[in-house]
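Every protein chain of the complex appears in place save one, which is left out.
Order of writing sets the labels: A, B and C. Residues in every chain begin at 1.
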């Protein structure tokens, strides 16, 4: 029997495939059996009702996309009365993503969503759109540590800190989150980017800038996952540009204990179920019996040589 | 008459297209008339002879590439006796890229290459491969300011500071470079990334990590160019993922006074000459008479609406 | 469990049966589609994964109204115009190639019980969206009048399609000077006087929207409009496709892909 299950701290997931926040909703249940997933991760919510950013909110760049959705939110009450009960129908653990403009407000919503039906809380301390010029809590170790301590005090549920690729201090931020009590890291959110329509000379996003996601982000987020997995001892959940089973395996080898799939769901809404079965097939082909054998199995000790001869192509 | 010329401080370039450091060499003269370019930019050199990183030094990622060439260098003497005389045959201004492990050594090579035949010095304060874990001078405003002051004291030639996308403090670093006396900014170098071979489980680069370049980098570098052009009053030279004339125009509109073309030259070694003539054609089609009309012409004042009706597709 | 109390949505690979220009500007693509994905409503749409063709590499899907759905024949039709990279790639698909489609998506047009006399006002690709309404009207035994507008008589479309479905067709064109707002308003007013209209349907431009809102308000006639907006997911998860609506004196946002693409005519806001 192939064992696809993974542990994220005390949580056991039946497989390592889950959606990324903001790229999944109840609507997915119309497309496939969402109980097949390792976890359900909801779009980030804020306490109060928010409208989100001006349109256009997405645009395409070569082989990837930018978004400046912002965090439109129907508020925490709507979430508790409507969204949690929906996911209660399923066995799969529910992970609620939250955000706030200040650490205190963050702690408050964290407490408010610590209710039955919620298995873990993902804290989006990295959204590049919510504060001016993309400076989010997760840009600096100090602000990460401060907000994470308040969040830690506000709930007994597992806390997943979602990091940003926009910082130059990835490992320091990761360690700050860990030392402040994070149970896992989600690595990473989108990368602050821009696109301009050369004919109108207007930014392609109504919000001027937005976050890069999709395949272009993968080498960057994968590097961060590797750095984080080396720097902390809590589990790392990889996220960024995953579209194929090879991508999933690459993240696991780099040190991720599970992965989140975002933009790929827009390209193929049933991609996650396919990835689960392809991951199983991959294990079988490689003669492995469990996903855990892949996690962190990168062979980084040897300086690989890579010099090869004609024979290699034979 | 269409005017393709642009000014980078006191330097006048006949057109805004030049190569990015490390993606151009004397060998290009076998492929096209390199006097057609706006400037010649050489591969970064160091004072002493260096070997560069272990192979494999490049790998492919979806639609882009990673490299960890490092800075193999034949040293400054070889450069002065062999490289400068080669470029002396041409009218096009020569820009020499230099790097060093310490600020003092940096100043020293800066002085050493301040010789006739060199029109400007590009200072690679952002190479992610040369120092541990990608921390380069350009990661922080303070280290940028410190090294740039020493460099400024070491030469009277124009100094171009090449920034890195790996920092979370793009505008602060740009301002630090300006206030320390940089004459222009080159934005940007490659983004620290990683790729793993899932079958061997080894990093695809001998150096473990490397820099992302090519189309995937474009939305990130374009955002940085926009931020820098707003933050400083010295010229900004855009660099990152440029492959088409549309890319060139997008950078110019964002605020770049000129652009550097890197990875695209590997895909099509004659791309730069094509971009020059396509830029001319673009100006003509759009009824513009000079490149300068494009520079910084982004219409970012109005919140673009982007709501459109069926008629738009009609 | 896939929640089947909700209307299911399918991601399906369909074979292209044909993909031909129908006039100077528009093309019709016909897909071989399994009948379970053809339980559609007029006004609904599919989200198409336009192929990679040479330098054309569209990344996101492209929304496309259902022009025709034929469960018996197992056919799904889209009428489209080349607008950019995605539709250009779509037009390069040849018979026998595959196209990945997601749908049916969104909420379509309603025909309420007391809406006997329907009037459609359409132009351009709007005709693609409104054509299936004629079929439904015929099935429900309602009378439908279609005002079809175009730049010139040569690019008028779907006239025969509407006629075949029992609709009365009135054509207006820019080149004949009959499609302007004033001319159209007179035409519609005359029609309301002569025969009466119980409901309007459109997916017109800003000008058309404003004009129809005025006429409908004046006569208390209900109306529906299909709107467009840039989409990423197409199924309601990403919230990129919102537009503003005026409802009970407040401005609210709704998703074109999920609450729409068909909305109350009076609530819609122009741009």
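Everything below uses one rule, namely that a contact is a pair of C-beta atoms (placed from the backbone, for glycine too) under 8 Å apart; a residue touches a chain by one contact, two chains touch by 3 or more.
Note that the structure is predicted; figures quoted are calculated from it, not measured.
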Which of B:55, B:171 or B:244 touches the missing chain? It is B:55
Quick one: which of B:117, B:269 or B:296 touches the chain that's been left out? B:269
Tell me, which residues in chain C touch the chain that this view leaves out? 52, 54, 57
Spell out, residue by residue, where the missing chain touches chain B. 22-25, 27-33, 35, 43, 51-52, 55-65, 67, 69, 72, 89, 214, 265-270
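Basically, only the chains that are shown with their structure count from here on.
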Compute the distance, rounded to whole Å, between the mean C-alpha positions of chain A and chain C. 36
For chain A paired with chain B, centre-to-centre distance based on mean C-alpha positions, whole Å: 31
Please tell me the distance, in whole Å, between the geometric centres of chain B and chain C computed from their C-alpha atoms. 47
Residue ranges of chain C touching at least 2 other chains are 229-230, 243
Please set out, as single numbers or ranges, the residues of chain B touching at least two other chains. 305-307
